[in-house]
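Here's a structure for you.
Every protein chain except one is present and positioned as in the full complex.
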Amino acid sequence: MDSGKTLCSLLKAIQFQESAVFCALPEGLKLTVEEGKCVQASAYVPSDNFTEYHVRDDVDVMFKISIAVLSECLNIFGSGEESSLKMYYRGEGSPLLLVLQPQSMYNVMTDCEISTQTADSVLELRDEDAEEVAKLVLKAPAFLGLLADIERSCEVFELNLSPEHPNVSIVTYGMQDRSCIDMPKSSDMVQSFSCESPVTLRYQLHHIRSIMKALAISTKVVLRCSSNGLMLLQLKLEKEDQRQMFSEFYIVPLLDD
Amino acid sequence: MKCHVPGANVKVLARTVHALARFGDELYLESLPDCILLRTLNAAESAYAMVKFNKNFFSYFNYNFYSTEDNEGLKCKISMKSALNTFKSPAHIEKQVENLEIKLDPESCKLIFQLKCRHGIVKTHFVSILDCKAMQAVYTKDSVPNRISSPQRILSDALSNFQSSDDQVTLEATSHSLILRNYIDCSIDLTKVIRTQISLKPAEFDSYLIGADTTITFSLKEFRALLTFSEALNLPLQLHFETTGRPAVFIVHNGTTFEAHFVLATTKPDNASQTTATQNTNVERNKRKDTSTLGSAKKKPHLETDISKCLDEDSHLFNFVDMPGENEINLSNKLSGSIIKDNVNGKDRIDLMDCDNIPASPAARTMIKSVFKRCFESTFDPRSIQGAVLAENSDSD
């Protein structure tokens, strides 16, 4: 690709574990990171973001790689610099090769060989039988603002969704206090909202906060809750050239004792 | 109590809370017929802040909404952390918040802060009330000989020359100059610390009146906090101080809607180690000898408490408090209490009229549930003595 900068930002947004599973699918690249069995984050880069994209379609091209090293390499010329990026992978056991060349300087280039390992299987959190009970589409920066305002020391993030006003209510509990953010569906921040019947779901606040880096670089976020409480947040990042990249977060709810 | 703060003023309230948070961990709120007072005191009882918001600061003001008895406003204490949580980022607040409603929920005994923000978002914070009492400190503001009024930029500019590790500053005021120095404790190794001194000229200030040459030393942490406060609101700062050992009062106000008083206790600096003038070694050695013998004596606290003055004030204000007999007993207990406290700590403290300390006055047992029982402790106002020209505090007869 001409510039690895956005890819690098995207990878940093899901970098909360040491390693990721790198999948090169015919449709595009997908990297997945898992934290415990509670949070699963993926970065998805559709193939049209690349000027050239070739993947073998007879086998699954999948390996485990250190996402920290990968994003440092992508950033080797600094975040102020747009560098062209080439990636090569020969096969099972080979390292991932990167070649980067900055656009503003002609006499320098960096090549990297990053070692890979066999990928563990990716946990499938989606439950085909669970139906979607609510969907909320928001502007990403606005949602980021709300999350940033929540007291970090609170443990629980309680989400109340209902067809009645206020439609969306986020409640957090502190040592002795309670804070509540109400967002009616009439708000400009909400692009769409659907919810059949009232539902209350609870998650660990620090899991919800893990999406903040991704929110900061995205334009839109879709929040879907299924009947088993699993929350899916889909974030869309739109670049200047109209191409899109995505990040996805599955968060498992807190079970009632 | 119930009141509404219009958008533009919410930022002032936010800045106030952030400044008060650098002083103490608990926030006292008191609502009176014509104003609301926010106060805090630091743990060492050496720094006190009081900010008064007049009725015209609010778009709706009802000081005793929900009160079962007439004329009874709200007196409560909440955790500073809860207050900070409500006013998280002052810069943000300016852009986001349209209106703020503060009201008391008598059922759950919580103070409710409801911020109506842009885009239809409503943020509500239910803050637990820790206790129901008021707190007030005694200090003189107007009869002081030394008064300086300054644009805050001058002082914060001067302070930028100091290290962030410096924690106390000495102000040496004469009619020709104002010298600021970082204060160095005797116990610190002099070979490791930079000494910095800045000399400011009277002409730099808006008004400069030094009746008596004075040297005072106070904590930088709170001083920086109050400078940040006046900078954020773009208002000048007034310094009122008198002799060494007496508290220094810093005032920030906008003339109409609010007034903030920051009171810092002062200590006597150790003169020999402070001056940066190059000295003859012999002279220096002699001076050092002197200070070392005086060292222990100097550490003894100054009892600047002017007890007779307090009594005068009390008698003056007894007139509007209900239970004269009990108050007399209370007062003497209180005074002995404050004297004992002063002896404990080397640093001079502000006299503290903490209602809660009043012992054994049976009717004065205030409990969380009985928010509306009258607070029987004396709540006299020290500033009414000097005929100070203050619009507020018309509680005195």
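Note that the chains take the letters A and B in the order they are written out, and that residue 1 is the start of every chain.
The definition used in the following text is that a residue touches a chain if its C-beta (ideal position, glycine included) is under 8 Å from a C-beta of that chain, and two chains touch if they have at least 3 such contacts.
Methods note: contacts and distances are computed from a predicted model.
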item: Protein name, per the UniProt record, of whichever chain is missing from view ("Probable cytosolic iron-sulfur protein assembly protein 1", "Checkpoint protein", "Exoribonuclease phosphorolytic domain-containing protein" or "Translation initiation factor eIF2B subunit beta"); value: "Checkpoint protein"
item: Contacting the left-out chain in the complete assembly, out of A:51, A:110 or A:200; value: A:110
item: Hidden-chain contact residue, picked from the options B:4, B:92, B:118 or B:195; value: B:195
item: Absent-chain interface as seen on subunit A, which is shown; value: 66, 68-69, 72-73, 75-78, 81, 95, 105, 107-115
item: Those residues of subunit B which, in the complete complex, touch the missing chain; value: 151, 153-154, 157-158, 160-161, 163, 190-201, 203-204, 273, 276, 278-279, 281, 284
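Definition applied: only the chains that are shown with their structure count from here on.
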item: Distance between chain centroids, defined by C-alpha means - subunit A, subunit B (Å); value: 48
item: Of subunit A, residues touching subunit B in the complex; value: 142, 145-146, 149, 151, 166, 174-184, 186-189
item: Partner subunit A, residues of subunit B touching it in the complex; value: 79, 81-82, 85-86, 88-89, 92, 96, 110, 119-128, 130
